[in-house]
Structures are given as structure tokens and as C-alpha cells.
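Step one of this worksheet: look at the structure below.
Missing here is one protein chain; the remaining ones are kept as they sit in the complex.
== subunit A ==
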Amino acid sequence: MTRPVQPPPPTAGRPSRRALLGSVAGAGAAALLSGCGDDNNTDELSFWNFYGPSPTPSPTSDWFTSVIGEWNRNNDVKVRPRFIANAAYINGNTLQTAFSAGSGPDIFLLSPGDFLRYQNGGALLDLTPFLPKGVRADYVPGALDTRTVDGRVYALPMEIEPLVIYYDRRAFEKAHVAEGDLPKTWDQFLSLATKLTTKSRFGAMFETLPGYYQNFVWYPFLWQGGGGAVKDGKSTFDSTAARNALGFWQETQRRHIAPKSALGGGSGDTPSNLAAGYCAMQQSGIWAVADLKLQAPKFDYGIFPLPIPDGGKHVTDGGGWAFAVNAKGKNPEAAAEFVAWALASTDRAGIDRARKWNTVAKTNLPPRASVRKAAEAHDAFTSGVLETFATQIAPTLRSEPRYPPEVYKAISDAIQGTQLSGKDPQQAAREASDVIDNFLLTYRGGSIL
């Protein structure tokens, strides 16, 4: 009888093919499953932000780490921060993708431009019941407006970031421009920018890339002439104020006194543009004070309020981010308690925490009167450009609007068309207004402010 053919025995010390396949499949499954962490642990709250803990040490990262650490030491429900790089958080899809997948973070940072989309989508928890008594009155006028729907607060602002014009003192000196010649009107600004423009430097810089930021920095020029975008459910964009504001930015391009593209992180990045000698005047926010101190400490600069049209009024845009809580998160109540504790505590420690964020970790205007008072007691706004922000700029603040994406896009197209393609401002304003009106016919959601 012939001996049946047997498969060779597995070589000792060498895995069989089946064992190899098994281990590969096992490793794959383990890798897949490892992605499914314990998402239902109500004692751990995720906090997505673009500050900390950052891989690069920074005062803002330190503040986030320290505040979260303090909370975690004293509470059973722990907060776990997740750092997402600024570009990916602000312009990327990380946050939106997480919400779309039903796994949005418990706590996150939200800009005014995105507020209505999240609120209308039911993603934001009403924070009103968690706020300490009387704290709403402590917020400076307008600070909570764009985060409030039907009298309920859905996000807590951590800062106010007003816009001004920064200028290069060396460039001014070389052009024999004295501090007393700082421009007050659009015409004066255009003349001065023309004078400051050289072969290798632009006289002025405004944002040219389309996006929420460009709209944000353009709105003050619209408001200065009494313009707006939406009122009582109708578009008000087709106005003289809008046409003039569009025309003002267009003029900076027509005269070749402003660039069409910026260096570094864009037109809000003063160290890469103003300090680098790319332009002599640059529109940017209060955050630039900290940026310049950190990245160009020897750079000699000054600031002045945004120029206004003849007969216009001084007004600037008060941007700034807010803490928000995912209404469909693991433990929304605990998350709301954390947010209220971090930003709205009325005790001395709470006020000091907010003061440190606004004047030590960053340079902002604090959104609460008590915090501003505490900051003044620490000499935060008693000298230099920050004093100008506190005394001259703060009274002209208006909150960043919370326009839905369709309104934002219509205005963005009007700005881009006039600024860069030379489109007639009258036509651009009318077309944008028609688009906005068309959208408002079917809009259902929070009031557009």
C-alpha cells in the first residue's frame, strides 16, 4: 500500500503560511479595533482646539494645558485636549468631518462665521443654565449677541480681536511722513499708501485670498458708511456704503499700492509682511501685537484706527473665538460646566484665568468688564499700542457678524470681483444683493446678525 502524501510539517521556528495569514489578519483586526476607543466614557471629555497642547511651546499652549490641568485635578470628569494645527482647524475639514460622522468633540472652539451653521444644525448646547448668576451683565455690550439665539447663549467668547492698521515707522521716516500725518480718511490713506509704495515694497496691504477672513476684515469698511448685509429678513447689501467700500479696496489695486498675494501666513501675518518690509501699512488684528513681540521684537511699529470715508463713522470688527459644547456629546452637562468654569467664573481665580488668556498668553481685548478691569490693574492697557486699543479702538467695536455661508459667499464674490477683476462695484453689490435675497426666501434658522 502506498503511503498517503502528507503536507510537509511546519518547519520548527518558522511560521506556517496559515499561521502567518492568521497573524496578519489578527494584526489588521487589532489595528482596526484600536481606532475604536472608548467613545462612550462619560467621564472623559474631548476638547478640540488649535492652541494646546501644541508640539511647539507657546504661552497660549501653556494656558490651555494649565487650565485643563487645574480642572482635571479638581473634578471627576476629566477633559482631554486635542491639538489640531491652526490651518487644519480653521480652514480644514477635521471638525466638520467629525460632526458629520456623529463623533464630534465634546468641547470645541467656534468662530462667529460658523456659529449659525452649527446652531441651526442642532450641534450646540444651550449654555445659559450653566452660567453663574449675573455674569451675562459682565460681558461688554455686543460680546454675547452673535452667540445668542432667542435669548439663550450657545457659545462663550474667550476674546475680542479688533482690527486696525499697523504701520512701519522706518518706512514712514524714510518717506518723511510724521506721526501727525497718519491718515484718517480713505482718500488720505490712498494718498499715503501711494507715497509709501516703492519698487520692492507696497504701501498698504489688505486681504486678497477669498474666505471668511477676507469678509471679516472688509466688513468694517462696509459699516463705516452705514451699510450692512441683512436687515429684517431682506438684503440691504445693494447700498451706497457697500459700493463705496468695494470701490475703496478696488482703488488700492487700481493704483498698484497693495499686493495681490501676501507672504507667510497671509495678510493677518504682520511679522512675515510688515516687519519683513513687504508693505508699509497692513490691516491686521490685535493678535499681531503678541506676534510681533515674539517674532520681530526689534521691529518699530505703530497702529492707527481704520480709515473712514468722508462723513463716515469709526467702527471696527471685533472678531474672536468662543468655547462651544456639542449638544450630542458624551456628557454635555459636564462639558458645559467646564466651559462656564473656564471662561465665566466670577470669583477672583476665574477672573484671573480670563485675564491671563487675554493679556499674558495672548493680546486681546477681554470680553468681560471685570476681566478688563483686572487687566488694567496689572497695567496691561496703560501704555503702548495696547493702550490705543483699549482707549481708541474698543469704543468703536462691533461684533463679527454671523452670516450663513450663502450670505458670506455672495459678499465674498462681490469683494473678489471688484478688488481683483475690476468689476463695477455697483453691479457687484446688486448681484450679491439678489443672491442674498434669493437665499433669504427659504432661510429658516437663527436670526442673521
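Here is the rule we go by: a contact is a pair of C-beta atoms (placed from the backbone, for glycine too) under 8 Å apart; a residue touches a chain by one contact, two chains touch by 3 or more; residues count from 1.
Here is the rule we go by: contacts and distances are computed from a predicted model.
As stated in its UniProt record, the chain not included in the shown complex is "Suagr ABC transporter permease", which appears among "Suagr ABC transporter permease", "RNA polymerase sigma factor", "Cbb3-type cytochrome oxidase assembly protein CcoS" or "Acetolactate synthase small subunit". Touching the missing chain, out of A:Thr42, A:Gln96 or A:Thr382, is residue A:Gln96.
Only one residue from A:Gly211, A:Gly226 or A:Gly302 touches the chain missing from this view: A:Gly211.
Summary of contacts with the chain left out: across A:Asp126, A:Asp352, A:Asp413 or A:Asp437, the touching residue is A:Asp413. Among A:Asn120, A:Thr236 or A:Gln426, the one in contact with the hidden chain is A:Asn120.
In the complete complex, the hidden chain is touched by one of A:Asn40, A:Ser261 or A:Ser383, namely A:Ser261.
Mapped onto subunit A, contacts with the missing chain fall at residues 1-2, 4-5, 7, 17, 21, 24-25, 28, 91-93, 96-97, 99-100, 102, 117-118, 120-123, 199-202, 208-211, 256, 259-263, 278, 328, 405-406, 409, 413, 416-417, 420-421, 423.
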